[in-house]
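All protein chains but one are shown at their positions in the complex.
Going in written order, the chains are labelled A, B and C, and every chain counts its residues from 1.
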Amino acid sequence: MDAWRTAIVDARDGHIRIRGYDVSALMTGRTFTDTIFLLHQGRLPTPAERALLDAILTGVADHGAGAPSCAAARLAASGNRQSVSSAVAAGILAVGDDHGGAGLGCMEMIAEGLALAAAESLSIEDAARRTVEMARAQGKRIPGFGHRVHSTDPRTAILFDLARSGGIAGDGVAFVTAVERAAAAIVKPLPINIDGALAAVLHDMGFAPAFGRFVFLIGRMAGLTAEVAEELTREKPMRIRIPVEYDGEAPRAMDSQP
Amino acid sequence: MDAWRTAIVDARDGHIRIRGYDVSALMTGRTFTDTIFLLHQGRLPTPAERALLDAILTGVADHGAGAPSCAAARLAASGNRQSVSSAVAAGILAVGDDHGGAGLGCMEMIAEGLALAAAESLSIEDAARRTVEMARAQGKRIPGFGHRVHSTDPRTAILFDLARSGGIAGDGVAFVTAVERAAAAIVKPLPINIDGALAAVLHDMGFAPAFGRFVFLIGRMAGLTAEVAEELTREKPMRIRIPVEYDGEAPRAMDSQP
Amino acid sequence: MDAWRTAIVDARDGHIRIRGYDVSALMTGRTFTDTIFLLHQGRLPTPAERALLDAILTGVADHGAGAPSCAAARLAASGNRQSVSSAVAAGILAVGDDHGGAGLGCMEMIAEGLALAAAESLSIEDAARRTVEMARAQGKRIPGFGHRVHSTDPRTAILFDLARSGGIAGDGVAFVTAVERAAAAIVKPLPINIDGALAAVLHDMGFAPAFGRFVFLIGRMAGLTAEVAEELTREKPMRIRIPVEYDGEAPRAMDSQP
Partner (left out) sequence: MDAWRTAIVDARDGHIRIRGYDVSALMTGRTFTDTIFLLHQGRLPTPAERALLDAILTGVADHGAGAPSCAAARLAASGNRQSVSSAVAAGILAVGDDHGGAGLGCMEMIAEGLALAAAESLSIEDAARRTVEMARAQGKRIPGFGHRVHSTDPRTAILFDLARSGGIAGDGVAFVTAVERAAAAIVKPLPINIDGALAAVLHDMGFAPAFGRFVFLIGRMAGLTAEVAEELTREKPMRIRIPVEYDGEAPRAMDSQP
């Protein structure tokens, strides 16, 4: 087989270099969040960028045992206690467009909206209005906006404050706040939620849209592992019972053999 | 890289041969259950063996949406609707020693019990008694025995009847029925459940203990896929809410920054 | 929590009924393939339908250890030997649009093509031509057509022969053969492969497009489990070494600490 190409990690001589930096150097004086940034961007973050990525990762680390990712992990741990990897992976598999997925969708929307602004020499304000009108015409939700519980998600302000005070806030933050204004004018008040906020600041730090999904997976690993640890130490095997109501076909006899 | 060795499937020339048989020949006149048997044993089953493996696979195909495997699959589908593979895999990951695992454990117990009988020239009856006494002394459950709901699992009698009428029942069936008698005498009545029954007849068909787990996974795929299909066509995303009661640390303020 | 609705399996009283039939009845005289059909369609197959589904499941059961699904399963088994579920699930996760996915894509194309024919009162021949022209204009591949190795996939003829002799072949088979003719006339000879063939006959048996993916997952479980069994019994842990060529950033020193 041909060798696989990679530009991420060089471990040929037993020394590990991540994007060119010796792992030993990264282990002293740098943080895990620096390593995450470096692996995905190929450069180390500034202190302001690191603080912002730290805030995002903590912001998505855990949302409670009832979220699909954590619940799936606990269910797997309930039936298959010997394999920690299995339980954690089951949690990862519940993350998708409907759970942990709006960050990626919003980053794509930001990239498209800003490309539209550039292509047609529109202001960000006008491009945001077009984006909202298009979503409305197609009956689509705007990813990263609206919230079941909060009228305002406190995590949004934290990320935007960090981005502004760190000199990071740019077109991404400008675009999502313009979308918020446009939505309020055209549709209804739709506050920027954590997914919309992290999408904006990740865009402004130069991440590709796919990182909107990756960052959720990395952050959520902190919570998933803790949930699985609790399930295994505190609960009995097979303790989880989901009540099921059968509403199908009535009992029937088999008429004839084939 | 060196080539990987395999003795299962030969697909080098585009023709697929499973254990030497052309897949075209297996597709006409043979059944999927024949293929499963062939892949795992290297030979085709007799009609009686095939009927028995069919009965086992159907017997474990589905036990309802509340079982950990099906519930984990539905939870994953609830958050991540774009990926059918993810949902099905999450279900697979809930299968382990405590859910779908007693078949393997019982097959190992049968192999050890019969090895003990051979090594020490014991009758099967005596080896079974020793097995039960050992489990009792160690405070261990006997895998494949006992049931939450049934006093007698109707599926056990079906498998044993098929094994006997097909001339397959041998030392495996003899050993587990001897264990059932010994348990009733020494501990308490512990009926052979589906896992114990399938372990006995799989042993008598020449399968290795690991197949006790594999057969559950293959059979359960029929149910898992149907459960995921139902979740995706009948239910909304994120519809599953698990109620959670927090009983940890009270709210606390952060004293000092690090 | 509210109970989960299900119309598939009723196991409330300990008795298991699949789509209304007692599992005991299905275990005697019926096959695993009957159970698969029943779980997904809500009715038992005719003998001809069962033979066709058997042929499909065997046809996709295994394609060798180098396919992404089997290779991923063996890699997982290589690092994580304690968990059979983990290895099998890793294999399942490699199944997607590019591997095992053309069946679903082709079933959707059949459904759309026949809907087009009905809506615009076109012949199947004309709808097939429109389908090919549309794919060509959009630069898209036609799912279920063409093959790396075979000029003609022998499995296609087997499925179509079974469908015709069993009186099952209908609009699905008619449509994909019309697409094959149209492609040969407009683009180039593109033989119907196993994915196109199974899509056609599954359509004619009344399955929804999603079953084009499910049937691959169910059939491939037979092979995945056998591949994992072989890896665990025949190979050492961590035996798999993939050669990697690093072509990224040269070694660099860290300028300054954050």
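Please note the rule applied: a residue touches a chain if its C-beta (ideal position, glycine included) is under 8 Å from a C-beta of that chain, and two chains touch if they have at least 3 such contacts.
Being a predicted model, the structure only gives us computed values, none of them experimental.
Asks: Taking the complete complex into account, which shown chains does the hidden chain touch?
Replies: Every shown chain touched by the left-out chain: A, B, C.
Asks: In the complete assembly, which of C:T6, C:Q41, C:S78 or C:N193 touches the absent chain?
Replies: Once the missing chain is taken into account, the touching residue is C:S78.
Asks: Using the touch definition from the top, which of A:I92, A:M109, A:A163 or A:L202 touches the missing chain?
Replies: Within the whole complex, the residue contacting the unshown chain is A:I92.
Asks: Tell me, which residues in subunit B touch the chain that this view leaves out?
Replies: 1-12, 17, 19-22, 25-26, 29-30, 34, 42, 44-47, 50, 80, 82-83, 85-86, 89, 93, 242-254, 257-258
Asks: Mind pulling the subunit C residues that touch the left-out chain?
Replies: Interface residues of subunit C facing the absent chain: 1, 64-69, 71-72, 75-76, 78-83, 86-87, 89-90, 93-101, 237-238, 240-244, 246.
Asks: Determine and list the subunit A residues touching the chain excluded from the picture.
Replies: Within subunit A, the residues that touch the unshown chain are 1, 4-16, 18, 23-24, 26-28, 30-36, 39-40, 53-55, 57-59, 61-66, 71, 74, 83-86, 88-90, 92-96, 147-150, 154-155, 158-159, 162, 208, 210-211, 213-214, 217-219, 221-223, 225-230, 232-235, 240-243.
Just so we're on the same page, only the chains that are shown with their structure count from here on.
Asks: Could you find the chain whose CA centre sits the greatest distance from that of subunit B?
Replies: Result for max centroid distance from subunit B is chain A.
Asks: Could you say what rotation angle superposes subunit A on its sequence twin subunit B, using C-alpha positions and rounding to the nearest 5°?
Replies: With C-alpha atoms aligned, the rotation comes to 180 degrees.
Asks: Which two chains does the highest number of contacting C-beta pairs join?
Replies: More C-beta pairs are in contact between B-C than between any other chains.
Asks: From the C-alpha centre of subunit B to that of subunit C, how far is it in Å?
Replies: One centre to the other, that is 23 Å.
Asks: Do you know which subunit C residues sit against two or more other chains?
Replies: 1, 4-12, 26, 30, 34, 83, 85-86, 89, 93, 242-243
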